[in-house]
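Left out: one protein chain. Kept in place: all the others.
Residue numbering begins at 1 within each chain, and the chains themselves are lettered A, B and C in the order written.
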Amino acid sequence: MSEFDRLLSVLFSRTGPVAAVALVLVLSLCPCAAIAQEADGPVVSDIIVPIAPPTALHVEDTPSDRGSSITLTWELSSDEETGRVLIYRVYRSADADTGFVQVGRVAVGSSTYRDGGATDGEPAFYRVTASDGEAESAFAAAGPIVSSPQWFNATRANAMVGTIVFVFAIVFFVRAAKGGKELFIRRLAGLDEIDNAVGRATEMGKPILFISGLSGISDVATIAAINILGEVAKKTAEYNTRLIVPNADPIVMAVEQEVVKEAYAKVGRPDAYNEDDVFYLTRSQFAYVAGVNGIMVRQRPATILYMGMFYAESLVLAETGASVGSIQIAGTDAVTQLPFFITSCDYTLIGEELYAASAYLSREPVLLGGLKGQDMFKFVVGVVLLIAVVSATLAALGVTASDPITPLLATG
Amino acid sequence: MSHHIIWTTIGAILTLSIYSFLYKDNPFYKFAEHLVVGISAGYYLVIYTFNFIVPNVARPVFGLELGGEAIRFAGLEWWMALIPGLLGLLLYARFFPKFAWVGRWPLGIYVGGYAGLGLSPVMQARVLQQMEANALPLTSLTNILLVVGLLGTLIYFFFSMRHKGVLGVFARIGIVFLMVGFGASFGYTVMSRISLLIGRVDFLLSDWLHLAGG
Amino acid sequence: MRRQLPLTLCFIAGVFMAVQYFIPHWRVQDVYDRFLTWLQIIFAFAFLLGTVSLVKVHYHKIRNRAADRGFSWVVLAGLGSMIGLGFFAPGHNDPGSPFDMMFQNVQVPIEATMFSLLAFYIASAAFRAFRARTLEATLLLIAACIVMLGRVPIGDLISERIPEATRWILTVPNLAAKRGIMIGVGLGMMATALKIVLGIERAWMGGGD
Partner (left out) sequence: MSWYDKLLQVDRRWIFLAIGVAVVVPFFVPLGLPVIVTEPVQGLYDAVESIPPNDKPLLLSIDYAPATLPELEPMALAILRHAFRNDVNVIVMTLHPAGYGLAERAVRGVAEEMEQVEGEDYVFMGFTPGVSAPILGLGVAIRNVFPEDAYGTPLDEIPMMEGIRNYDDIPLAITLAGWSAAEAWIYFAREPYGQQVGAGVTAVMATDYYPYLDAGQLQGLLGGMRGAAEYEVLIEREAKGVKGMDSQSVIHLLIIVLIVLGNVAYFAQRSARRKMALEDA
């Protein structure tokens, strides 16, 4: 399309003052433009041809937001193709005709902008122009629009339904378990071994080392590890075996001191609890590893338990533990570290098994009930997934026009 | 610059001390180990104090300068800065047996807060998102494998049912996928770890001894 | 009361954090932001608690004339010097300050070296434990070897198929397994979190009732 055709297309397809101005300009300079057309030269650029403005500006209160935000969308300027547009400028005003202030700009090719500076409850007007950096096109206008905050995030409705169903599933089975229903739980080898491991340590007169991961409470895996420590501490307190718990997180240390202390108090040996055995080393990942490695080679624990969130240090710890001949049981949901624990530990709890551990060890009906609820929800996940797969397949094969299920899983 | 050489040499000697652990535990390793525990514990204490307690509590509550602008908050804002500070101090109640139980208040808030974050956001990010990504049309072998593998892995994690019959078959498929995945993860990791060793050797040879061209 | 109050605080904090996720309104989100900061502040306060624990352990070792007490002095000296330089020397954050130099030239190289020990341990673990004993173990071993080769240039030289196979293993069986683990772990996390919030699981405060 030549420059001249473009001007004509602007003329015929766009309305408003821009086109009018363009028409006047084109007509008055027509001979010159015609020459330029024939010569195929750049003379046209000497003529002040206005940039085509963006069109069809649409404004709406940003949905599912905290407020003070308006979302603008528009159709790109037809001058995008000629490379004349570099940016779009966005203006806002409380008045339809005057007082517009630039509130933002977006690069060529973007047709949407979110203005986070609106005032809730006050009508605002918007204008968007296209610009080459200096010259600016006429504007596309829209408004008035009022922004408001929302009390519900509609894009997360599916997560809410899921969470509610999940909570009900757990609570239902916990209640059922309270009623004394016998529940089957499949064997978890690593956990069965903990009893033996404590016994073995007692016989050998060697300590047990418990490492509850390198993360803090913000990782739920750490909470799971603390629950397991509670069960382990009960056993070591009974057998009067030394339990060493070095920590990388001060809050976890504070909690674990409580846990171990209570366990010793419960079996009637509060004096046997030594606070120096549940201690803080350092938050720093490999400084912590250096310290724990030292404890391993010097104390030679009979058993080492790794439970919780682990990072790269897993193999340094587990290989050092293996080299001093300890029985090692690991449990983590850190997918990247599982292969290392599997290679160098005697038993490894994989992912979700870590979360099942405290229920399994304590055999408390209430906790086992929770596990059952978890399984039921997993079943639901599987069924929903299958339905979604069938729906997607039918849509892909052209049997149905579209896939109605998968979008329901979409996250915002 | 001799200053630089001294620090680099210290770093190099400590590096070699750690490597000596590969042979066996020895006083050089013990020294480096204890040193780094002490130094890093001090480092994090300082960093967290200056980054959290000073700007959020010390300055707004007491109007202290502490290397920044002294702004003392007033009214509600002052209380909002004071309360977390008090909660933090309550952690130390454990040192006074009579009040030790009060120390559980901040722990309750802390544990509860993060547990709450482990509910709904996890549903979205870990469960729904992965389901959506795996809701694939069964039109290619890849997709079929992804769907079957995911279902198998899910079934492997069933706790309350015996892995027998159809369930057993799927659980077995799940294990196969898990093992291939773990193998892949292991193989993939090797790369990273060797990179680190290369980094250290590079430090010893190039930065310290200037043997290999940087 | 002594047990009920912390459990109640835990419940309130937990329910708020779970519910705020669905409420974008700034009134709620502002509270959420503030509450997150509170959690971080509590965490920061705990560091001194941890440091006290570290000092106590080593002080006891020195007092009890433990065999390795000389190294306890090393811990205390390292800790003391960082605290001294951090709190009492000016500009601990500035690059080149004594605090920063200690960090850059003592802590960093030691930690980096500890980390690099992994290269050695990976080799010894692979040699010791990678045995084709069962079908599962064989699959793990083969997948590991293919991916190991596929990630380095020498794999490309041996066969063009190796990088392809690597990519396939990583994006098909590996991805399916990861997703399965992720969903399972997500449910485990939610169940554990829920039990904490509802006070069903209370090991964190010493368990019991």
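Here is the rule we use: a contact is a pair of C-beta atoms (placed from the backbone, for glycine too) under 8 Å apart; a residue touches a chain by one contact, two chains touch by 3 or more.
Note that this is a predicted model, so its numbers are computed, not measured.
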Chains in view touching the one left out: A, B, C
Sole residue of B:10, B:86 or B:125 that reaches the chain not shown, by the stated touch rule: B:125
Residue numbers in subunit C that touch the chain omitted from display: 33, 36-37, 40, 93, 95, 100, 103-104, 107-108, 111-112, 115, 119-120, 122-124, 126-128, 130-132, 141, 144-145, 148-149, 151-157, 163, 167, 170-171, 174-175, 178-179, 182
Missing-partner contacts on subunit A, residue numbers: 86-87, 104-108, 113-114, 116, 285-286, 311-312, 323, 335-336, 411-412
Hidden partner interface residues of subunit B, rising order: 22-23, 44, 47, 51-52, 121, 125, 129-130, 132-133, 181, 184-185, 188-202, 205, 211-212
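As a working rule, only the chains that are shown with their structure count from here on.
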Chain contact topology (line, ring, star, complete or other): complete
A-C against B-C, pair bridged by the larger set of C-beta contacts: B-C
Centroid-based (C-alpha) most distant chain relative to subunit B: A
Distance between chain centroids, defined by C-alpha means - subunit B, subunit C (Å): 3
For subunit B, residues contacting two or more additional chains: 18, 21, 30, 32-34, 36-37, 39-41, 43-44, 91, 104, 107, 110-111, 114-115, 117-120, 122-125, 127, 131, 134, 147, 150-151, 154, 157, 178, 181-183, 185-186, 189, 193
Shared-contact residues (touching 2 or more other chains) in subunit A: 156, 159-160, 163, 166, 220, 223, 251, 254-255, 258, 280-284, 286-287, 290, 298, 312, 335, 339-340, 342-343, 350-352, 356, 371, 374, 378, 381
Complex contacts: residues of subunit B adjacent to subunit A: 18, 21, 25, 29-30, 32-34, 36-37, 39-41, 43-44, 91, 94, 103-104, 107, 110-111, 114-115, 117-120, 122-125, 127-129, 131-132, 134-139, 147, 150-151, 154-155, 157-163, 178, 181-183, 185-186, 189, 192-193
Residues on subunit A engaged by subunit C in the complex (per definition of touch): 64-68, 149-153, 156, 159-160, 163, 166-167, 170-171, 174, 216, 220-221, 223-224, 226-227, 229-231, 247, 249-251, 253-255, 258-259, 261-263, 266, 275-276, 279-287, 289-290, 298, 312-313, 315-316, 318-320, 322, 333, 335, 339-340, 342-344, 350-352, 354-356, 358, 366-367, 370-371, 373-374, 377-378, 381
Partner subunit A, residues of subunit C touching it in the complex: 18, 21-27, 29, 42-43, 46-47, 49-51, 53-54, 56-57, 60, 68, 107, 110-112, 114-115, 117-118, 121-122, 124-126, 128-130, 140, 144, 178, 181-185, 187-196, 198, 200-201, 203-208
